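With one protein chain withheld, the remaining protein chains of the complex are depicted in position.
Chain naming follows the written order as A and B, and within any one chain the residues start at number 1.
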Amino acid sequence: MNDTPFIEIDRVSFGYDSRRTILSGVSLKFPRGKVSAILGGSGCGKTTLLRLIGGVHAATSGRVVFDGDVVNTRDKDQLFRLRRRLGMLFQFGALFTDLTVFENVAFPLREHTALPADMVRDIVLMKLNAVGLRGAAQLRISEISGGMARRVALARAIALDPELIMYDEPFAGLDLISMGVAAKLIRTLNDVTGATSLVVSHDVIECMAISDFVVLMATGGRIVSQGTPAELMASTDPETRQFTRGEPDGPVKFHYPAPPIDADFGLSAQALTP
Amino acid sequence: MGKKSIETLVGLFVLLGVAALAFLALKAANLGSLTGSDSYSVQARFDNIGGLKPRAAVRSAGVTVGRVKSIALDPKTFQGVVTLDIERTYNFPKDTAAKILTAGLLGDQYVGLEPGGDDKNLAAGETIAQTQSAVVLENLIGQFLTTTADNAGSASGAASGPTK
Partner (left out) sequence: MNYAQRLGTSTLDQLRGWGHAALFFWDMLLAVPASLRRFGLVVAQIYAIGNRSLVIILASGLAVGFVLALQMYYALVTYGAAESLGLIVNLSLVRELGPVVTGLLFAGRAGTSLTAEIGLMKAGEQIAAMELMAIDPKARVLAPRLIGGVVSMPILAALFSAIGILGAWVVAVKMIGVDAGNFWSIMQTQVDVWRDIGNGVIKSIVFGVICTVVALYQGYETEATPEGVAYATTRTVVISSLWILGMDFILTALMFSTP
């Protein structure tokens, strides 16, 4: 059993432009064959991390290592080979709206393989069956609900049996049943295929239930804590506790920085005293 | 919309476009007459070609028999050398005259051919011997003025004649 981490983030800094730094000196190791969750509030760089792993952007400093190879965004061949081994589930599915459900899942198969049409059909139906949507194959994207769209997107992401599956906010905006379905799928897929899964989410409860390894990040790409779900739930660190318990105020302030309230409302101690 | 029907409609679209271009080229432009019968070239020299342009018509008895191919200046004689492309179906005698005429009062200029009586015909590459240059307006006015002056002079001369 290979013990090297499948994905390694080595002192990576990144910003979309020189003014905003999203990640500064982040170092992480994601274990092979396990489900890892990346938790944190909005804007802390979780999705950016996924993009860096996929080679969409180049880190300003540091290295991103994918199964032993340093990701080089200028090397088109390497990016091509890397992306063939990964599948990504976008937040709202990012399905191709001009194609049907079947054609969406068949898309990577048709583009990357020369498999005959009946084999493609069989594989597509198998993938749809795995997510429970085999009967919806002929529907148009406009005809399916948000939860179904995400399942179709998952079927598409696993069409080529990738070694790394990345999930961007898979639970956002779903009802409890759909959330349960999604969580079950993520865990089962990982166990059955032996892939490595990275789940980016806010949803503490679902993520803790299915993950083997959890990283909690804060704004500025800072790592607050990392470890097994049990370790994080038992943590005494105030930032971690605020996040896992969902407390409105704590190290992450409730109030956006503002001048003292007296100044805004024209109140002062003297005016109030009778 | 099925794939086959889209392909058919696109094929129709492209066909329509080609048909439109063909219509424009043949019915609305001169492609028809350009690709007409073979032609042979002869030359004609003029003192003044006036407003004659390449591709102007060459006509005989009003019928278009060819086109002006090119116009150049002879550096030695300083005459205008006009090359005419005449359709092979028409043959003109060697002593044919070429004149630069105007179609209508203000129309374009063309080359008019008046056939002579020679037995032998003009062959390709030969030069038409008799030519008449285009009418230049300034020369015409100058001519008119001198003629009027002459007439006035001779009238007054005649008036004063018999008294002598």
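Going forward, contacts are C-beta pairs under 8 Å (C-beta built on N, C-alpha and C of every residue); 3 or more make two chains touch, one makes a residue touch a chain.
Predicted model, so just to flag it, every value in this text is computed and none were measured.
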Inset, instruction - Tell me which residue among A:T4, A:S27, A:T97 or A:Q138 touches the hidden chain in the full complex. - result: A:T97
Inset, instruction - Identify the residue among B:K3, B:K76 or B:K120 that touches the chain left out of the display. - result: B:K3
Legend entry - Chain not shown, touching residues in chain B: 3, 6-7, 9-10, 13-14, 16-18, 20-21, 23-25, 27-34, 53, 55, 57
Legend entry - Hidden partner interface residues of chain A, rising order: 54, 56, 79-80, 83-84, 86, 88, 90-92, 94-97, 107-108, 111-112
